[in-house]
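I have a structure here, written as C-alpha cells, and I will follow up with some questions on it.
Only a single protein chain was left out; the remaining protein chains are all shown in position.
For subunit A:
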Amino acid sequence: MTSWMRMRGLVRKEVLQILRDPSALLIAFLLPVLLLVVNGFGISLDAREMRVAVLVEAPAEDTREILQALAASPYLDVVRVDSAAAGEARMIAGDVRGMLVLREEFAERLRRPARWPAPAQLVANATDPNTARVLEGYVQGALLTWLSGRAHELRLLPSGGISLEHRYWFNPELRSADFIVPGMIAYVMSMTGTLLTALIVAREWERGTMESMLASPAHMGELIVAKLGCYFVLSMAAMLGAVAMAILLFGVPFRGGMLPLLAASSLFLVFALALGLFISTLARNQFVAAQLAFLVTMMPALMLSGMLFDIASMPAWLQAVTYAVPARYLVSILQTLFLAGTVWELLLPNLAALAVAAALAVGATLTVTRRRLD
C-alpha cells in the first residue's frame, strides 16, 4: 500500500536535496541555456554575404554590368582582384569562399554569338561542399539574371513571358533559426532530463543511501514516483524557460497552443527522466551513468531526430531507426507548434508515439529497480 506519509517524506527529501545541491539546478537551468545559446547562434544553415573574389582580365561595359549584378546580390560580397595569384592567395587564406574569373576574351566573345560561349571560371572552396554549392548557385543566379535582362533588351526573349512569384510558407523569411531552435529544445531537454535523473540515483548508490532506502519500508514505486515527480517539476520549468528563450531571444514565432505544448513536453520529460532512472539503476556509478546518458540521448537526438538532418532524405533503414528515437516525435511536434500552429492531424500521432515511449521507459525502470542490491 502506498502511504502518503512516506511519499511526503520522500518528496521533501528530494526537494531539499535539489535546493541544497547546486548540481541539479545547474544541469536543469544553466546547461539548457548554454546549449541553446551556443547552438542557436552557432549553428546556422543560412549562407549570407559570402565573399567572392572577381578577376576581370579585360574590363568592358558588359563586365562592369556583371560586376554590378553580382554586387547587388544580398548573398554575395564581391572583392575585385588584379591577378589570379592574388585571388588564389585570398582563397588559401580563407578570406574568400571562391573566385570568379572573366577571361580576357570574355566580353568580346559575349558580343559575338558565333563565338559563344563566353569563357568564365568559378573556383570554389569546397572544404564545405554545401557552402560551395550554395555559392555556385548564387553566382550562377546573378549571372543568369543579368543575362536574361540583356536578352530582353536585345528582344531575344519576350519580356514578362513567365511570372514566377515566390511564397515561402511557414518560414517566410527563410530563417534557419526558426527551423533549428525548436528542434534544439527537444535535443537539449532530452539530454538534461536524462542526465538529471541518471546522476541522482547513481549518487544514492555511491553514497550508500540507496541501501538504507531499500532496507526501509518504502516501496520501490514510491521511491521512483517521488524522484520522477520532483525532477519533472524541475525539468518542466526548464523546458518552459527554453521555449521562452526561443521566442524572446531568438525571435522564433510560436503559432501553436499551450495545451499541445504542455502535453508533448510532459510526455517527453517523463520518458527522458525515466530513461535516466533506468540508466542510473543499471550503472550505479555517476561517471558511467553520465557517459551512458550522453551516449543514448545526445547522439540520437542530434543525428536522428530530424532536428538538423532531414529524415526523409536518409536511407530507408536509417529512417526506420529514427522511429526508435523519441526525440524525433518531439522535434516534429515543436516544429509544427512553432512554425505552423496547432495542427492536430500532425500532432496526435506524434503525441501517441511519445506516450508509448514514456510508458515503456517507466515500465523498464520499474522492472530493473528491484528491491535488491544484486
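Things to note:
Throughout what follows, a contact is a pair of C-beta atoms (placed from the backbone, for glycine too) under 8 Å apart; a residue touches a chain by one contact, two chains touch by 3 or more; residues count from 1.
Heads up, the rule we're going with is that contacts and distances are computed from a predicted model.
Missing from the rendering is one chain, named in UniProt as "ATP-binding cassette domain-containing protein" (options: "Aspartyl/glutamyl-tRNA(Asn/Gln) amidotransferase subunit C", "Cell shape-determining protein MreC", "ATP-binding cassette domain-containing protein" or "Cytochrome C").
Among A:I66, A:A218 or A:A353, only A:A218 touches the chain left out of the display.
The omitted chain makes contact with subunit A at the following residues, 3, 5-6, 8-10, 12-13, 16-17, 20-21, 207-209, 211-219, 371-374.
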